[in-house]
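One structure, as structure tokens, below. Some questions next.
A protein chain is absent from this complex, but the other protein chains hold their places.
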């Protein structure tokens, strides 16, 4: 690759802005287009990092001016845009979820998996240094055979009602990261049960969605995975994991900016606040995700999360959704 | 009460020995009888703390020589002995569970709750200083309204097969403490779902029981309670709790004997091992439990766990058992 | 020893009260006398734990009614009372310091060390479970050869002016515990340098004493020991130690009553307050100190701190005092 890889960013939201910055920082990449229906959003990105503005993703994909796209547009556009990318020979890093309807995901599956272009799914959390270190330690045999996985994810506060309304529900929108992380440690999950609750947010209830949930999953090797989510957390973004094996236990905890501890009459040790939300907490993992995508294009392999990872997470989300609404555990087949 | 309270200990096992020590340390109590079908066991206790040996609990209860019993004999004897205690006007501190069959518990309920003698259930964990401090902090409003409770209990290693065979299963034998602890924070639980797994112990599987489990419960006020148990833990007895509310989160963690930390080339900070098992970890709570029982006798009230607490924990255990075997969530009514 | 050991407590202050409680809890001991010039103080102790009241320590020592004394009366009385104890064949557990004037300590040394009765010094801190665990770990070779010792001791608040006036100064009164602890890890100390400051307390300055100090000492094997003291600490009693060797480092930190951690918007992790002051923090070590004294009487050996330990701590305190006032390091010979 003697020439720069030409990139378009489709969807000029917060994650699009972050990716544009990473593209700009990477000498072998060139930001050619930023696409958004709201020209103002796209211009914010191009003002900072260069590139041309467009409001027509299909035209950009077909333009011949780009080699790869980063798709962060609304979920419903993902499969249509991926289809156009494959047709045009354009590589794609696509935000999760693939689609809210698993039927669409199944229909497109064969094409996605046989595509000559690189289709990588944006499950950034797997590329976070903390989770990577955790996985490396598990892989080293430090705790023997994995028996239990406990994942805790709580957002600082709920997304606005408009977002909730089109999110597909907490399992498909928020827990989906935990479903993917569960598979990072227990790839073959076979059964799901879930409870959802409406504890604090009226507009989430109005939308027929839950604000707090718990999920248990079973792996084909008798692993038990437990997930706890909340749409709020007074103390900030809460992202923890515990892996329990027959030889020990590993945990990762929340990150603070500094190690400063205070000891005063009001409280004996008070650490620094946690990093507030995903763009800050997972800054490294967004960079790593992009890097893996680029490396994957060079080597002709999907090195990050695959289309089938995206499909698996959605199947688990659907199962949890169904379980929480029917009171039955749901068997799943991720193969 | 100018005279000493005369105590019989029925069941000279490990907990019986601990209680005998506490009775011996308490000036207002007198250890009169230690009862066990194996005289040898009983003699070990009387050798250390005094008292007469018997192998006939009914005779002891009816003897007129005692005011109160501490029942630690096998589960099947609990209700019959409690019935004799009520008849004889003898107070009883009875180990959990009341019975393995909830029908027997329901049948005896009216009598137990109308008894003039004190019937206290041995859910010692509520009286542990850590859990008491946690509860006090929740009660102080520090974290607002309770929304989620996460309980982790792992034993250092599995009980022997003979014990497992008659235990009633992990939910009724081990998780029962977590069911009671769940109700310590969320008294009114309305629905239960559970998964069990056979991850590591062949003889537990042979007995048709699980070695790892996860449970989710829902409270009537939309609380979600999540329990994780294992019958083994390479790193020792694992007893933790997390309470999440709309204003914050509280956690209690495992206890070590000392605060010594090591920093060497092999590992950067290595704390002391955890206290190994329940008699050591919950030494204070056994003492507190006995103290509350005695105080309750004096004041004519059950100050520790009630018969209905014992019944509720069993109903939850039964529901978890059923859910884990049927794949359905189970609605419960604890009233 | 078929009979109970008969004990007199001389000095009915806070530590005297604690020791009286321990005597009362120990079946093989009998509290016979509590001696204090203020009868009211003595009566508080006897009301709780029995024994007769006296205001004449010499008469009690000579009475033939006691086997051992616990001396907690003012420092100036220590040597005269020890002399009477030796003459009367009475064992003595004597509070630190032996005397404020090292000349008196030297004069009495031969007699004290050749006494047939047991003379144990009250450096309780060595018997604290934390420091004992630390020492055991050092002794196990976990960190190789000891090179540096760092001791931090800060009181919650300064003693009243009247106490400061007769205390002999911060080095002889407060740092003396750190001098003894230093020798617990580096017995042979050969040189001392110290700085004192007047940072916050006017009446301590009025008395010609310091409120904050730092000391460095050198051991005969090239160890460096660093001590930091303050007469106040907004966050409570601060008692920490760090031992650094060629193979690693060990630390012990402050104790809290519980492991409860809070996570709220105001601070991310806030532990429980530390145990407030010495009677609470070192409750175990007072008990252990008494136990060792009794065991020593039985076995004919001083098992706790010896007279020469008390002498060494005073020599180091004098050296620090002199160094802080002259700006010169002081060579010492503890042999």
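Note that the chains take the letters A, B and C in the order they are written out, and that residue 1 is the start of every chain.
In this text, a residue touches a chain if its C-beta (ideal position, glycine included) is under 8 Å from a C-beta of that chain, and two chains touch if they have at least 3 such contacts.
Remember, it's a predicted structure, so these values are computed and weren't measured experimentally.
**Q** Could you tell me which of A:88, A:102 or A:252 touches the chain that is not displayed?
**A** The single option touching the absent chain is A:252.
**Q** Give the residue, chosen from B:102, B:234 or B:283, that touches the chain omitted from the document.
**A** B:234
**Q** Of the residues in chain A, which ones touch the absent chain?
**A** 129-130, 133-134, 137, 142-143, 247-255, 257-265, 272
**Q** Touching the hidden chain in the full complex, which residues of chain C are there? Just list them.
**A** Here the touching residues of chain C are 143-145, 147-148, 150, 152, 154, 191, 193-195, 197-200, 212-218, 222-224, 226, 228, 230, 232-235, 238, 244-249, 323, 327-329.
**Q** Name every residue on chain B in touch with the hidden partner chain.
**A** That gives, for chain B, the contact residues 234-236, 254, 256, 262-265, 267-274.
Just so we're on the same page, only the chains that are shown with their structure count from here on.
**Q** For the two copies chain B and chain A, is the contact made of the same residues on each side, with over half of the numbers shared, or of different residues?
**A** Mostly the same residues.
**Q** Report the inter-chain centroid distance for chain A and chain B in whole angstrom, where each centroid is the mean of the CA atoms.
**A** 42
**Q** Return the residues of chain C touching two or more other chains; collapse runs of consecutive numbers into ranges.
**A** Chain C, residues with two or more chain partners: 254, 262-265, 272.
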